[in-house]
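A single protein chain has been omitted from the complex, and every remaining protein chain is retained in its original position.
This part shows chain A:
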Amino acid sequence: MASIFFSSSRRKMLACSRPLPFLFTRRRLHQPYNSLTESDVQIFSEILGHNPSLLLQASDPIVHAASTDWTGHYWQAPARLLLRPQTTAQISALLAHCHQRRLPVVPQGGKTGLVGGSVPTVAHEEIILQLQYLNQITALDPVLGIVTCQAGVVLENLQDYCANHSWLVPLDLGAKGTCQIGGNLATNAEGPYFRKYGCLAGNVLGLEVVLADGRILDYNYRLSNNMKDNTGYKWHQLFLGSEGTLGIITGVTLACAPLPRSKQAAFVACSSYDQVLLVLQKAKQYLGEILAAMEFMDAAIWKLVEASGRHQMPLSVETILSESAVQEGGPFFLLIDTHGSNANHDQEKWQTFLEAVQDDILNGVLAQDIKQYQSFWQIRESANPTVAQLGYTYKYDVSLPIAQFQDWIQEMRLERLGPLARNESSSLVNANWGHILDGNLHFNVTTIGKREVQKDVLDALEPYLFHSILKRGGSISAEHGLGQAKNHLLPSVHDEHTLDLMRSLKALLDPRMILNPGKFLPAK
């Protein structure tokens, strides 16, 4: 029982050290689970048609890889079993058996999540159930732009398929080449286009879900062309963002947006955060309905991306600093992206906007062709991988009032990171970026050259960071979700009534608690 009372800090420290002795892992939550037996493996094998590539055991390096997440923070030991069903019916049969035998399961998509939600936990012996073979795009209505596909479709593949028919999937992420649409839905992923194309959940017209006991539920998934339907509770929305704890999403019907004919992007550099706010307001005012995204990158992350040498950078921190005075933490960079239906109209809007912000920026560049437009986004999307390569990164994803971003960053730097004793050999950098239009900031602290969590850094950051965000009325997890990284914080965020409601829903849909134990909800 000891594990559930550990704070995230201790859990992380354990997660990064060597696997725990077997005796320790026997202590489970109050819902007892059974251990996997040969007979279970035989039954799974039969369900999967005795196909040896669909059922892998711990000794296989693939299982090893599947048991550790993208950040590398949550590794303990390879899962005992990895299942790779090819159909919803197989998933239904597998879960029915797991439910009957009380075997815990962790559903896994692209495994690009940043809160350890897609890998086994310390305390349980989950079976990994991968969705990747449910990868068919079954239908696209070319007139309405409604696409129906299975949960294992890689996001970029879905984007390309829909784009070929002039439709835009209303979701884009840096992880698009690996993440799957099922995982995106289960985590309610957002990314930079939230403001223009809305919440992903709002674009879901149909959903197919398999419950913990194997029942298959269909919300307008097979009747795929209804844009509007008010025939009951919108129960399907419960599963969106539930991180695989209420059911496994196996299929979705999604409403797409018309593929924009004209896409323009510019990077601008500002000397102060006040200027950033001015540019943001003017962008909303002058670019109006074509404004699709605005991404913030501070000087620290810009310099790290510059130093990685992988991109031709349109602007240079050093050059800017040699020419102008900037606020501490600056210069600040903004990637401004517009989507429109007419290039001439868009260019007119851009001209008015650029004239309006001439005095608010130090410099900027406007993409002249598609390749430059794509490079700008590559620069922005390389923020996360760049810091990940430099060392252990303490990652935080918060919502804050937009006007307070830099103020909060300074607070963290001065009050918590500054006092940390650091010398030349153990440098620490705080790099920040985010979807500034949505008030979403990604606050990252990296210990350069060190691949393990350091207690003093962790203690400097947690739990202070979470409390200071809550004090400012923000969210401790804007879009990355809870997983096993932040679930323990929920009692600070929600009152008991809310937590009880969430627990009741969990008990209703997964009474044996076999789906993704130890995640999303805090242990009681």
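Everything that follows uses one rule, which is that a contact is a pair of C-beta atoms (placed from the backbone, for glycine too) under 8 Å apart; a residue touches a chain by one contact, two chains touch by 3 or more; residues count from 1.
As a working rule, contacts and distances are computed from a predicted model.
Going by its UniProt record, the hidden chain of the complex is named "Electron transfer flavoprotein subunit beta" among "AP complex subunit sigma", "Electron transfer flavoprotein subunit beta", "Actin-related protein 2/3 complex subunit" or "holo-[acyl-carrier-protein] synthase".
Of the options A:K228, A:K371 or A:K471, the residue whose C-beta touches the omitted chain is A:K371.
Which of A:L168, A:L185 or A:A266 touches the hidden chain is settled by the complete complex: it is A:A266.
Within the complete assembly, A:N363 is the residue of A:N363, A:S427 or A:Q454 that touches the hidden chain. Not every partner is drawn; the one left out touches chain A at residues 261-262, 266, 268, 312, 314, 343, 347, 354-355, 358, 361, 363-372, 374.
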